[in-house]
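All protein chains but one are shown in place.
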């Protein structure tokens, strides 16, 4: 079974959100995800990285760390910021809840819906760490050729 | 003038060479490179990362580090391995020279031809560090919208 | 992202190509608000998503914002040529409940 990883660091600039989607989609393509699953992964990553930009670092620019891994046929995505953190995690996870009146409060909902597993750890003033996992629907008995 | 960076670490697996091309091309697209220049950048990165895989780590797997930056409108690409290193740099840079009889000895030639600047530092037993720079032909007075 | 705006009677037809996310959605918002400001005669907004490759919650947020602008004018907002993966997002976000979807721009114009 294939094992691989990719660790990425970049500043919290809006134009790096699309870059993070490209990186994750290309990495995830090493597993046998369907196009529709890759689309879901792209949305989940986009939400997690956007949150670091908008909420974690707000009007400042800080560093975002993206850790990708393939372990036992599962894709693991970790998104980390060293920003303001989340005071009340349960509240933050409530659908339609947002501290920003302009936003829909759907980012965490999408991450939960589109990935098999999603956990958040956060410490106010220290930052936030989101871990997401997803398995290809087509099962684990299907490895890509040429490896 | 835009400033950005991206630092990436991944294991020296052959399937990560295409991944590194995708990452660099997406990052480089934040500057105003032509398609033909992006093609040249893709080849240069492919050569540098392939060298880490084939020569730097040979039959072992080690870590490759890719550091990308946009500074004053110039793309900078640094490719680092912690592998065997190069004994004789001048010899290595000779066109058609290769320590592997199966290979063409053109990797360093391509990197030099396709990038504006290319330097290598290497220490036998410690590893190799290649720095490449390229400026978009279309000039520095042309910044992308939306930044 | 690229935005193409055309006019059809009392409707503004906006075709979005590429990706609508945090970095591109302000451009989308400003472009539409500007058109609505300059042309008081527009009541409806037809959003053509046939060439839209990606939308996330930041993109949905600006779409919802335009729905509100249009509703305030007493107009309708209709999305057309919506690819399946985007329709799923619309459903999940609840936007499907307030926004109409039609197969094509012509179908949308016929309902106005």
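The first chain written gets the first letter, and so on, giving A, B and C; residue counts start at 1 in each chain.
Rule of thumb we're sticking to: contacts are C-beta pairs under 8 Å (C-beta built on N, C-alpha and C of every residue); 3 or more make two chains touch, one makes a residue touch a chain.
Quick caveat, the model's predicted, so the values are computed rather than measured.
Check B:54, B:86 or B:132 against the missing chain and you find that the one touching it is B:54.
By the touch rule set out above, subunit B reaches the unshown chain at residues 14-15, 17-18, 21, 36, 39, 42-43, 46-47, 50, 53-54, 102-104, 106-107, 109-110, 113.
Definition applied: only the chains that are shown with their structure count from here on.
Subunit A and subunit C have CA centres that are 27 Å apart. The distance from the centre of subunit B to the centre of subunit C, with each centre set as the mean of the Cα atoms, comes to 42 Å. In subunit A, the residues that touch at least two other chains are 15, 18. Counting only residues that touch two or more partner chains, subunit C has 23.
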